[in-house]
Structure formats: C-alpha cells, structure tokens
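Sharing a structure below in structure tokens format, with a few things to ask.
A single protein chain has been omitted from the complex, and every remaining protein chain is retained in its original position.
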Amino acid sequence: MLLVMDQKATPEEVAAVVAAIEARGYSARPIPGGERVAIGILNNKGPVDAAFFLGLPGVRDAIPVTRPYKLVSREFKPEDTLVQVGDLSIGTGALTIIAGPCAIESESQALTIAEQVKRKGAHLFRGGAFKPRTSPYSFQGLGEEGLKILARVREKTGMPVVTEAMDFETFDLVEHYTDVIQIGARNMQNFSLLKRAGRAKKPVLLKRGMAATIDEWLMAAEYILEGGNPDVILCERGVRTFAHHSRNTLDLSAVPVVRKESHLPIITDPSHAAGRRDQVIPLSRASVAVGAHGLMVEVHHAPDQALSDGGQSLYPDQFERLCRQVNSIYEVFK
Amino acid sequence: MLLVMDQKATPEEVAAVVAAIEARGYSARPIPGGERVAIGILNNKGPVDAAFFLGLPGVRDAIPVTRPYKLVSREFKPEDTLVQVGDLSIGTGALTIIAGPCAIESESQALTIAEQVKRKGAHLFRGGAFKPRTSPYSFQGLGEEGLKILARVREKTGMPVVTEAMDFETFDLVEHYTDVIQIGARNMQNFSLLKRAGRAKKPVLLKRGMAATIDEWLMAAEYILEGGNPDVILCERGVRTFAHHSRNTLDLSAVPVVRKESHLPIITDPSHAAGRRDQVIPLSRASVAVGAHGLMVEVHHAPDQALSDGGQSLYPDQFERLCRQVNSIYEVFK
Amino acid sequence: MLLVMDQKATPEEVAAVVAAIEARGYSARPIPGGERVAIGILNNKGPVDAAFFLGLPGVRDAIPVTRPYKLVSREFKPEDTLVQVGDLSIGTGALTIIAGPCAIESESQALTIAEQVKRKGAHLFRGGAFKPRTSPYSFQGLGEEGLKILARVREKTGMPVVTEAMDFETFDLVEHYTDVIQIGARNMQNFSLLKRAGRAKKPVLLKRGMAATIDEWLMAAEYILEGGNPDVILCERGVRTFAHHSRNTLDLSAVPVVRKESHLPIITDPSHAAGRRDQVIPLSRASVAVGAHGLMVEVHHAPDQALSDGGQSLYPDQFERLCRQVNSIYEVFK
Partner (left out) sequence: MLLVMDQKATPEEVAAVVAAIEARGYSARPIPGGERVAIGILNNKGPVDAAFFLGLPGVRDAIPVTRPYKLVSREFKPEDTLVQVGDLSIGTGALTIIAGPCAIESESQALTIAEQVKRKGAHLFRGGAFKPRTSPYSFQGLGEEGLKILARVREKTGMPVVTEAMDFETFDLVEHYTDVIQIGARNMQNFSLLKRAGRAKKPVLLKRGMAATIDEWLMAAEYILEGGNPDVILCERGVRTFAHHSRNTLDLSAVPVVRKESHLPIITDPSHAAGRRDQVIPLSRASVAVGAHGLMVEVHHAPDQALSDGGQSLYPDQFERLCRQVNSIYEVFK
C-alpha cells in the first residue's frame, strides 16, 4: 500500500500517519517527492485496509501495490498446475472440451447426448443436477436422481463428469458422485462453499462471478487452495456490462492475464456468456485462440425440448463443427 | 414475450414458431405489421425462455414483455408492506436508521457504540458476527460469541439488532439471536439461503447484489415470499460500474423504481456503497431525499482501531450530524 | 507513478528501469521492500505513460500516484470558483435552477415555457437549438432560428439562457447569442471543441461523458481553463452501467468527490439521467441533498407534443413542486 499525502500535509500529519501504520504492526517508509510526500507500507501480512488510512488527516489516496493472493500466484509457484481427472490432464499442453446439456432431464436424454458429444470430440460430460435459477418457479433440477444419472453416464461412456454444487447441504452428495465439482458464478463469493471446496478430495471448476475482478476471482481460488485442495480450474463465463447483444460480455483478455498471474488452468464457457446459440461457435474459436486451456459448452440433441437454456445449446452437428475448428486453431500456436 | 420475425421470414417459418409456442402450452398471437410479423406469447405461467425462441429459423428478436415476479409486485399487492420489528414499523410513514460497527469485536466495543448511536438517533443496531471477506486471511468475525454480544446489546439498550446470516449451517443460530436477518450482496442469488430465509420467522434485510438488475433483486425477494416469509426489507448498497472514485456506485434511481414496482420497503447502505467516510453523509442525505424508507450506516467509536472497514465508519459525532440532517430532509417531503 | 517490480526482478532489471526513467528526464527513486522493489518516478511534468514502463523486463505494475490535472484542482486553487452569469453567481452559497424544454420548437413554445418556469423558480432558461441526435432521421433543432428565439426569451423574461454548442462551425454563433455555452456528454472529449471553449468569453457548462471517469472529466475542464477561460460549470448527467431501469445511472457520489478535488461548481441533470419523468423529482431532491450547486431539468408545457424527449419533461406544476422541495432541502444544510 502506498499512501499519497496532500500537498499541504504538515509534518505532524505525516508523523501521525507513520505512527498509525506502525501501531498496526507494519513498517512505514516516507518518500519525499517534489510536490508531496508518499508513504510506503511494508511488512504487512495479508491485505491492508485502504479505507482506514483514507480517513486520516492529510491522506489523499491509498493505493494498493501488491496483489492480495499468494498460493494461487505464479510468483509463489512458477510452474503450471495440471489438474488430473482420471487419465486427463487439464492445463498447459492439452485442449480440454467439456460438453453436455444445461440440466440432466432423464437418463435417456443424458446418455443420448453423452454418446454424441463423446463421438464428436468431448473429453468430459457436463450436466446440472442442482440448478441455480433466477426464478423460484423455474425447473430446479432432478437433484440426487440427476447425480445418479451422471454416474451411469460415466460408467457407460467412460467420460468423467462435471456438475455444480450449489450449497453446503448437498455438497457431500455432489462430491460423492461427480469427478469435477463446479462452483457457479453466483456462488463465487459464497465463502462457506469455498471453504467446503477446500476440503474436497476432487478438483473444483470455479466460475468467475459476473462482476468479479480478477483479483477477487483469484482470492476465491485462494480460499480453496488455502483449505488444502490444490486442484482448481478457473472458468471465464462473461461479465456484466452495459452491452446487451449477448447475455454477458466474454472477457477474453482475462485469459492471458490469469495465465500470467497464476499457475492454475483456465477455460471458458461461451454458452453462458453468449446466451444465444449463434455466438457460441465464434466465441469458442476466440477462446482457444486467446489461449484458454479448454471450453465448456452446452449441447442438446433436441434443444427445442430442453427444460432449461435450450436456446443457447448447440445441436450435435454444430458441436462437431466446433470441435473441428477449435482443434485446428489449437494446433496453430500450441 | 414478443417474438419479432425477420422481414423475409416465410409464412412456413411463422407457422413453425406458432407451433413451437403452442407445443410449450402457451398461446401464440401473430401480429402482422408493415414490414414484418411479430408474434405475442400469451398465457405463460412463469418466465419464458427467450434464448429458446431465438434459435428458431426466422426469429430475429425475443423481447420480454411482462415482469417475472409476482408476490413482490405492487400489481399483486397494491398497499405498502410495513415490516414490524418489535415496536418499530419499517416502511412508508417512518424513517428508520440502523447503525453500528461493521463487525462485533467485543462486548465493550459493541455496547459503547450501541449506547452512542441510540442516543444520537438510531432505531436498530447492526454488527457482523459472521463476516464474508474477500480474503481468507482477513478477520472472519467472532461467530456465535458475536451473536451473544448482540443479544446483550438488545437487552441493555432495548434496540433490536440486525446481523448477517452467511450460510445455511449457521442460519438457525443467527435466526435464534437476531431480530432482523441480513442477507448480503454476495449471497443475493444464493438460492439455498433464500429458501431457508423463506422459512424464517423473522424479517429479512435483502441487499442488492453488486451486479443485479432490479428484476433479479425482486426475484430473489420472491424466493423468500414464496417460501412463506412476507417480511422483506430491500437494501440498495451500490452497484459495480467503471467508476472507482467510490467503492461502488450508489444507484439511487433504484429507490423510486422499487417503490413503484413493489410494495416492499427499501433502505440504502451508503457506507458500503462509498467505502470511504467522507462520502457517507452526503449519500445518506441523498438517500432520504430520493425516498428511501431508511438507512443503514457504519459507526465506530474508534474507527482507527476497527478490525474491519474502519475507514468507512463514521465517528459518533458525524453520525449525530447525519441523523439531524436526514431527519430534517425527511420532514420536508414525507 | 510507482513501478512495482517482480519478486524475482534482477538488480540489472532494476537498474535498466531506473535508466529508462532518467532517460525520459524524470527522477527515479528505488524503494526496497520486504518481498520486492518498487521504484518511484518523480519530477515529471505532465502525465507519465504507464504502458511504456509495463513493457520493460521485470516490471509487474505501474501505478499512477498523482492526479493528472492542475488548474482545475483544489490543491492549485483552494477557494471555490463562483461563475458569474449576469447577476447570478453559480457555485457555493446558492442553489441555481436551470429549466426549459429539450429543444426550442417555436417562439411561442419557448416563451410559454420560459414564463412558467421563471414564475415557478427557475434562474436560467435552457433549450436546444442544435441537437445531437442518435439518429440522422430525428429532429435536429431549429439552428440559428432557435438561437434568436433564445435571445428573445432573455429579452422578455430577463433570464439568462443556456444552449449547446455542438461543433466548431457553429460555435461562434452560439457564443454570440447565449449566456452559457453547453458542451454535451458526447462531446466531452471533443478536444477541438474544448480548445475553442477555452477561448470563449462566456461560461461553459461541461457535461460528464457517459463513460468518463472523474479524472477524464476534470481533464476536459483543464483544456478549457488552460485555454484561458476560467468559468466552467460541471454537470453530472448519469453514466452508462448494466442497469436499465433508468436511461443512465446518476452518479451522485461524483458530487462530493468533485467538490473535494476541484474548486469548480457542479450541478446535475436528472432529466437526462432518468430518461423518464417519474424519476426526475426524486433525483432532483437527491442531487440537492448530496451537495450539488444546482440542477438542470427539462420542462414542457405540453410534453405529449414535444418534438424531442417529451417523456422525460416535467409539466409546469411538477416543476413547481420540484422547486419547492429542493429549496426546502437546500435550506436544511446549506
């Protein structure tokens, strides 16, 4: 943290700020400049509360200097993390494609889609058993029955499965049945859930919150690593902006930034970002081209009969085209 | 929902869309216009999935027409809801002021602040026992011990207390000790928590998520009402925008909009919106002037020693000035 | 500017950065910390290009420390600026109300409205002669004929007038006829126009761009002051956010921030922020309560026949209520 003093701050005010810094157990380093004094705060463990210092007389600005996260940072661990899921290795060196319906609706629906996406290029199968829905009147998922269907899909197709854990109450259940535990965008700062995920024995796919900065997202991952679980896959799924031609704005510059700041793998979810089928293939190509380690996309064999988000689901043939295009792009610069 | 067809959509495409609407159990009403056909969707219970229809050939746009909420809407219940907390009535006809520290740190801290804010004009006491923190390394609150302190504050001062329930696991505990249960911005779409709050026997103060539309916020309240709890107080606490001169941008036009759309009371939280002490009093005045039913502000007797968010807490004397000013403004146009 | 080096930056990299700073004519001050080195850049005239330093090996972050503006800053001129318009003094110590139609449509329309708003409490009359319109097919204003009508309004009512100068070509004309020259939100960074405004002999009302930071807005004002015109009135008119229940989100925390950072007067424009009539009175009250020096609102005697923005214009009786309420609020804490 760097404190910038007013031009007219008195030496007494500077001394009082130095004393306040030291009273908190940090070190203070005044830096006299041409027009004003700045004061560096050193030797802090953990984040420093900017607002506190802004309240002191003579302080004009409090500027964070270092990043708040530690375990997730590349400075702490320079080499890339590879998350193992069965035989798959998610991260640098491979392009991982996760596909499946928004929600598990029945065993036959799940198996039909799973067999198609496997044949066309998917590595993992996705499908929601517990669904977070904006409206209490919308379909909320099959619950445990959905998880059992996912287990049968894995058994029959050999594909590992990904599904969302929405809350603490059902976390054990989800952890029991799935291979990768998804934490959704709306739960990115559900700290109780993050702590539970830190104790999980399975990898966690952590979606970015729809208004989360990269720092906040990485701090959410820090909760999981700090809890003892090193296997986190980050997933960019679009942020909320003034623009409404897609449901959210897929923030692709997040991919190179995260790859520079952190050792964790990062994938994208173009289906939820776009919210409409006709943008999914272009945004998938762009995601792979920007350097994502993988994609998660929604596919349904009969989108017009889907119980949720059918309009953003690809038809199996579209998914095949997507796989062909993104694999070719990945070859270009891997 | 209104579907707008392409100018060149064929009669067959229009017919197929009508059939798809009817297959979902809704009614379809084609509206031929000068340049193109639009198709109204009627008789839907609950929200219609726009994305689904966008995927059909010839459909150019799918425009939501009606609001998705019901129980919270003023169309459903025209008269204002007054939430009773002990002798207090929160809503139209009164200005309610909630004040206290960000976090409960000790009994003496809580009592000192409570006695001061009561004397200076507060009606309820606030203080966090369980604290959602961006960093796992920050102070996380005193937990149950904090709740017990809140109960003693109520006992000694007679003020009802407000504190946050962060998760399902500790909800019972919070409900037991507190008078009003707060659901924080990061949990606004924690649907498991909302369902639990719907079964609570105490009023719920529901903060707006930092990127939530008013529709989404009211749908979150709908979860609580639908669960059986009619006593919800909405709280605007700033939204995330490109602007960074305050921590969040307090969206005061939300107040007249919510008052028009819903019968529920609405207050604001200028402390969390601003994130810095020097904006809290002006934004409090503005909140009351725009028509909020109350305020929630942070006050600390020694902000420079606070364990969290000290820099946005008012000194007791500032709080007294705030109360004087907002009460005068409230008199002007109540 | 403060440069933060990587933890693993070598002494050679630090030395190279110091050399690069000095090669640009600045001074470099390395600050060794516990985990990494930071380097302060001192003695720069004008802004420093962060992106340049971010490109050097070993540099992790480049953090601006001082504000880029000078003449508009309160550090440069501590006392409040009062802008004189005839007998009126706009700034601290008075509440200035500017009212009138969106566009001048005819002499009788302008005079009818002017007489009404004067009687009910307006100090200046507003009305567009040149209208910036999103669509080339919309009414573009009466042009010079509109300016002549404004001059007759002033003559008959004694009220000074405010109107927008949209471009360099018509600036002379606008300057000739009007008392205050408005620069619109879409032109806030039309630097040619700002330079011309710096040579104007009349006060300038400078609206905030719809995605402008406060720094950028004050830098736009700096162009005008630097050009020789000290009389700038800032006008907050809402910023673009994800929220769409009002046309823009009125950013009221900008008012205390600008009042702290700058000596220039600041008013708000609730009509353009809201974009709908039913939010204008509440947002006007809030603007005065937060500390604005004045308001600019749209009033039309027959909004349903207005050629532009009729739906956000107040009826004269609503304007009277607005004046009564905001004057009472202003009395409370002036």
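Read from first to last, the chains carry the letters A, B and C; within each, the first residue is number 1.
Everything below uses one rule, namely that contacts are C-beta pairs under 8 Å (C-beta built on N, C-alpha and C of every residue); 3 or more make two chains touch, one makes a residue touch a chain.
Not measured: the values here are computed from a predicted model.
Participant: Specify the residue from the set A:Val37, A:Leu283, A:Met296 or A:Leu314 that touches the hidden chain.
Facilitator: Residue touching the chain left out of view: A:Leu283.
Participant: Who touches the missing chain here, C:Lys8, C:Arg119 or C:Arg133?
Facilitator: Candidates C:Lys8, C:Arg119 or C:Arg133; residue touching the omitted chain: C:Arg133.
Participant: Which candidate, C:Asp179, C:Glu222 or C:Glu236, sits in contact with the chain we can't see?
Facilitator: In the complete complex, the chain left out is touched by residue C:Glu222.
Participant: Can you list where chain B touches the absent chain?
Facilitator: Listed in rising order, the touching residues are 2, 4, 6-8, 29, 31, 33-36, 38, 40, 42-43, 61, 63, 65-66, 75, 240-242, 244.
Participant: Touching the missing chain, which residues of chain A?
Facilitator: So the residues of chain A touching the missing chain come out as 211, 213-214, 239, 241-246, 249-257, 260, 273-274, 278-279, 282-283, 285-291, 325, 328-329, 332-333.
Participant: Suppose we count only contacts with the excluded chain; which residues of chain C make the list?
Facilitator: Interface residues of chain C facing the absent chain: 20, 45-47, 49-56, 68, 132-138, 166-169, 186-187, 189-193, 195, 209-211, 216, 219, 222-223, 226-227, 240, 247, 275-278, 303-304, 306, 308-312.
Throughout what follows, only the chains that are shown with their structure count from here on.
Participant: Farthest from chain C by Cα centre, which chain is it? Let me know.
Facilitator: Max centre-to-centre separation from chain C belongs to A.
Participant: Looking at where chain A touches chain B, is over half of the residue numbers used by both copies, so same, or under half, so different?
Facilitator: same
Participant: Roughly how many whole angstrom separate the Cα centroids of chain A and chain C?
Facilitator: Comparing mean C-alpha positions, chain C is 38 Å from chain A.
Participant: So how far apart, in whole Å, are chain B and chain C when each is placed at the average of its C-alpha atoms?
Facilitator: Chain centres of chain B and chain C, defined by C-alpha means, are spaced 31 Å apart.
Participant: Starting from the mean Cα coordinates of chain A and chain B, work out the distance between those two points in Å.
Facilitator: 25
Participant: Which residues does chain A have that touch at least 2 chains other than itself?
Facilitator: Counting only residues that touch two or more other chains, chain A contributes 240.
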